[in-house]
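Take this structure, written in structure tokens, and hold onto it; I'll ask about it next.
Some chains have been omitted; the remaining ones sit where they do in the full complex.
First chain written, first letter: the chains are A, B and C, and each begins at residue 1.
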Amino acid sequence: MARIGIVGGTGYTGVELLRLLALHDDVEVVAITSRAEAGRRVDELFPNLRGRYDLAFSEPDVALLAGCDLVFFATPHNVAMNLVPELLQAGTRVVDLSADYRIRDAALWSRWYGEPHASPQLLPEVVYGLPERFRAEIAGARLVACPGCYPTAIQLGFIPLLEAGLVDPAHLIASAASGASGAGRQAKIDNLLSEVSGSFKAYGVSGHRHLPEIEQGLAEVQGGPVSLTFVPHLLPMVRGIHATLFARLSGEADLPALQALFEERYRDEPFVDVLPVGMYPQTRTVKGANQCQISLALPQERDTVVVMSTIDNLVKGASGQAVQNMNIMLGLPEQRGLTQVGLLP
Amino acid sequence: MARIGIVGGTGYTGVELLRLLALHDDVEVVAITSRAEAGRRVDELFPNLRGRYDLAFSEPDVALLAGCDLVFFATPHNVAMNLVPELLQAGTRVVDLSADYRIRDAALWSRWYGEPHASPQLLPEVVYGLPERFRAEIAGARLVACPGCYPTAIQLGFIPLLEAGLVDPAHLIASAASGASGAGRQAKIDNLLSEVSGSFKAYGVSGHRHLPEIEQGLAEVQGGPVSLTFVPHLLPMVRGIHATLFARLSGEADLPALQALFEERYRDEPFVDVLPVGMYPQTRTVKGANQCQISLALPQERDTVVVMSTIDNLVKGASGQAVQNMNIMLGLPEQRGLTQVGLLP
Amino acid sequence: MARIGIVGGTGYTGVELLRLLALHDDVEVVAITSRAEAGRRVDELFPNLRGRYDLAFSEPDVALLAGCDLVFFATPHNVAMNLVPELLQAGTRVVDLSADYRIRDAALWSRWYGEPHASPQLLPEVVYGLPERFRAEIAGARLVACPGCYPTAIQLGFIPLLEAGLVDPAHLIASAASGASGAGRQAKIDNLLSEVSGSFKAYGVSGHRHLPEIEQGLAEVQGGPVSLTFVPHLLPMVRGIHATLFARLSGEADLPALQALFEERYRDEPFVDVLPVGMYPQTRTVKGANQCQISLALPQERDTVVVMSTIDNLVKGASGQAVQNMNIMLGLPEQRGLTQVGLLP
């Protein structure tokens, strides 16, 4: 049994980690921290966990966390980058669900997050935790930066096209939409039910923090610069991301060929499911499941390919992918604890 | 591995049975029937099941079903009562999720369902599948009638009070609310998102078909007649039932005593959770889980006790409870395949 | 043109007042205050008002407000009771949408709100702004306390029964549900979409602040003490209150007689609509409209009468009723500016 710690357990990715790990046979959560809720039982804050954990939130104490084999950071940005150096030194491995280590270039990170990076010396060894790209590197990593939710859905949708060199990398478009849980469990007027329910809007259009992360990942795949126009939208619902991707074909390709390309690329991936032609993904189909469902279309047989990619932002977009990374790091079967079926309806 | 059949697999209780049984180690679904969808792959209709079943819907053929150890009926009323006699004769055990066998009195059944009962000869041997009341009888039953969703939530809330003889049985009140999935996967204008979303209403106020079932169950507990005013409401959401129960105390009782009574009654029940005083249940906490959460209040310390009882109508209110019954009937651990944690948020 | 001021215009009752008054021909909003948003254009915060008002929020300045003929307080409690005395002295009339003047007994108010009342000397002259009870008094009032949302729906449902002396006043029950806008435009985790959407729960069961207000009103109707068990619930939607009321008939009464009683009581009320027997109200039917729709049932012809009463909590439950009061106070036709049709679907 691996000993697991969670830093910042009061947000949605925290409770989702606990939900998934409650049914994982090979690990035990021994510590979960929260400054604000220290001393309070976890199942008092999250009653869905009653009977699953006999655990209270504790202060974020490095000694406690250093006793873990692996620690998840389920914190806002700017927490992990301050604590991780000590943990690594103590021999504890880290899966960071925050944005702190996702950007390889510290200067670029600073530009988007408005502050200096606290541990840039670690950036060279960080492994980007997208198993469909970096499975081998994740296995041996000390520090894994778990991808953001939009970046997961969008990269998985573009990767086969870019790997095959089929599309114009200078004019990629992603029109994506997320449920409100993506904004976290924070007391903000903008996220009230009365503000979000029964409505739909774009946000962050001029520049969203996930843009440099996505472009960094896609550029590595392309082997050269890419330019993405990324418009995120807020959905009047809790969970789910749907990315609708547009790319212009640079050569000849028909839909059957594109479909075959995607099926081949993800044939052995346990958590990426390429749907048959004509079946489009719905976010509800992957609700609660560590799954990305992808579908392709070539409307009117013209030259613009459309890729639809859906995930549960809290599972394959965050905590499920984090557990997937943990499984790989610990040498466990990758699907251990991640067999939940999507909750439909 | 027990061989399992499902009759009527295209509704919400059908897909929910498949979701739960996909992760159940001791049973195998070998047949799932649907006249309308015969020949179509199950995971084409319900893409959340992709990769879980290599199964297509088949015509409802008795020979096929008779080869099963146990068959679930996930059908509207008026199907099971015609097919079950043959199946029992063939040695197949049955868990009926429909209303056909819930009422012990055939004449009463006919009054509420507007037609004669097709197999009244079986009624004497039917066991009512509420394990918290009839666990021992379920174990040996050939035919179990799975309770309705409202009846499950409401009976579990009233049972301790009636068993203790604490309340006036002639004036029980249940104000309950259900998500729209309780109305099934049927093409009716009344259940369109555009009709239900952003709105709330009562329905069936003059008489809902679950009323005689609930009164039958409560009268057996009370050991005498009970009278219930039952008002169901339709919630603008998919899953969940919340029952708010009101009863007048016939003697002295304070909240701590009532709380102790409920905690004692359900101490050993794996799927009934009495919340601490002051914590009220939310339907989301049990979403996707086979769980009933119950809370008590005695507003202003007056003489009316309020019980709040929540379930997921498709799990503890239908398919989860059906699997629980199956486990008991097959001599399996009662929690096998039912360990899902509620999906919060 | 009457000159109108609004104190506290950044909440939902504030923007709703502006929505209604934008189409009111006989009044002009000349001042709207907000400490937090002073200087900001109203239509920047609420873009639905673009093109309707050329107005910015201003600091809550008494001199400014004193120049108005009538001022609405759309504030949390504890604001109006400090400012109103000065305004009345200046000859400005007041409609207070907050709770400050709803309870006639200052000691009782203090018990529920946890602080002393700041202007108890005004309580004797306050008129409770339920036109269906106090139309004549409202006309001449200087200070009208607009009823709460639950109190409006619940009192309108019980009044005919109590006036006729038909029910046991000692055991009234109200199981009511409200959309999340009832909790206001405040940054609280409990009101996030991710917390409320797709879920349903009771709250304030042991004692909600609307209880003393409702009991005060019903006791006046009854001419003696009443006891109400009041359980509010939170709906996963924005607007709407649905109250389901239960009362035990103390004498003989059948449904047609009860129906006739209600129709007679509200025959001349422009904003109370008694639905035909068998038609139950839906909150969406009155969405955006200053309307209360009421329906009656006598389930199974037993002795418990059920009344269903729905309003839009922001209109007949707050700002619409406030405008109705204003119309009466200013001698305008009561329906002026209140002719909106419910937004269905």
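Just a few scattered comments:
Rule of thumb we're sticking to: a contact is a pair of C-beta atoms (placed from the backbone, for glycine too) under 8 Å apart; a residue touches a chain by one contact, two chains touch by 3 or more.
Here the structure is a predicted model, which is why all the values come from computation and not from measurement.
All protein chains share one sequence; of the complete assembly in this entry, 3 are displayed, while the total copy number is 4.
Heads up, the rule we're going with is that only the chains that are shown with their structure count from here on.
Two chains share more touching C-beta pairs than any other pair, namely B-C. Each chain gets one centre point, the mean of its Cα atoms, and the points for chain A and chain C are 45 Å apart.
One simple way to say how far apart two chains are is to compare their mean CA positions; for chain A and chain B this gives 36 Å. Separation between the centroids of chain B and chain C, computed from CA atoms only, is 39 Å. Multi-chain contact residues of chain A (touching two or more other chains) are listed as 12, 181, 185, 197-198, 238. Of all residues in chain A, those touching chain C in their complex are 12, 179-181, 183, 185-189, 191-198, 236-238. Those residues of chain B that touch chain A in the complex are listed here as 12, 15, 19, 22-23, 44, 46-52, 181, 185, 197-198, 238-239, 273, 275, 279, 281-282, 284-289, 293, 314, 339-345.
Only residues 171, 173, 175, 177, 194-195, 197-203, 205-207, 211, 227, 229-231, 233, 235-240, 242, 244, 246, 248, 278, 280-285, 287, 297-300, 302, 304, 306, 308, 310, 345 of chain C touch chain B when the two sit together in their complex.
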